[in-house]
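All protein chains but one are shown in place.
Lettered A and B in written order, each chain numbered from 1.
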């Protein structure tokens, strides 16, 4: 049984900027030596997520429009109300609220994705790519990949 | 290779009550003896979920407001229409419908979260906590954590 962890750092380009990390995840799977198992790709941030989907600019534009409609950034967010907020104070967030980014993150689901590995390869479908999604502003971020198997 | 499963029971406090289960999950990882691997934290209920996110009361209030707007509890739900419903009859649900809770559960995504483990510790980011979300009324619930690795 093998277990391997990789970690990568990146600088994102702002709200809903998407970075294709498929090649780095593929490389980590090769480095792990795992032939059959699972790759768990994970964002350790509360306003980012890792998602497996298609990378096509029209689709990303459509998805941004959908999120703007469902979770507008200019609504009232108690998370950004500094007259009320007393927990988890982060100075960086006081300049620019990110309540909408937290709501989007929770709506989109889990922090990461688990992808099967067979014969040493990620079992991605034809159009699937592993994407790192920024849901907040331009920031320094990182992601992890944990590979387990034999 | 090690595999370990923990289970905990809890009583929730009603719609969108959130319980922080990070300490119990951390304890299960220690008990498992796994140094490198994955912790899969899982809700075996169809109207609850486990999510990794920030625990801040303003954010939880924002998220409740968003869900109330997107999936109102007072709309028509065929799931709660006892003149039509013939499947999976659960007497407890006949008193108070939970069609909106099922819809929210499906919208929010997977039943659980998979979190990488390195050096015997969950790889949670600074603000990440493991949260158990009740999407229905006050109920008796449980959650599982399955740890695999070496």
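In this text, a contact is a pair of C-beta atoms (placed from the backbone, for glycine too) under 8 Å apart; a residue touches a chain by one contact, two chains touch by 3 or more.
Given the structure is predicted, the values throughout are model-derived calculations rather than measurements.
Only one residue from B:58, B:99 or B:125 touches the chain missing from this view: B:99. For the chain missing from the display, the contacting residue among A:20, A:56 or A:87 is A:56, taking the whole complex into account. Residue B:42 is the one among B:15, B:42, B:59 or B:132 that touches the chain not shown.
By the touch definition given at the top, subunit B reaches the unshown chain through residues 1-5, 38, 40, 42-46, 70-71, 77-81, 84-85, 87-88, 90, 99, 102-103, 105-112, 114, 144-146, 148.
Residues of subunit A that touch the chain left out of view are 1, 35-38, 51-59, 61-63, 66, 70, 107-110, 112-118, 123-128, 148-150.
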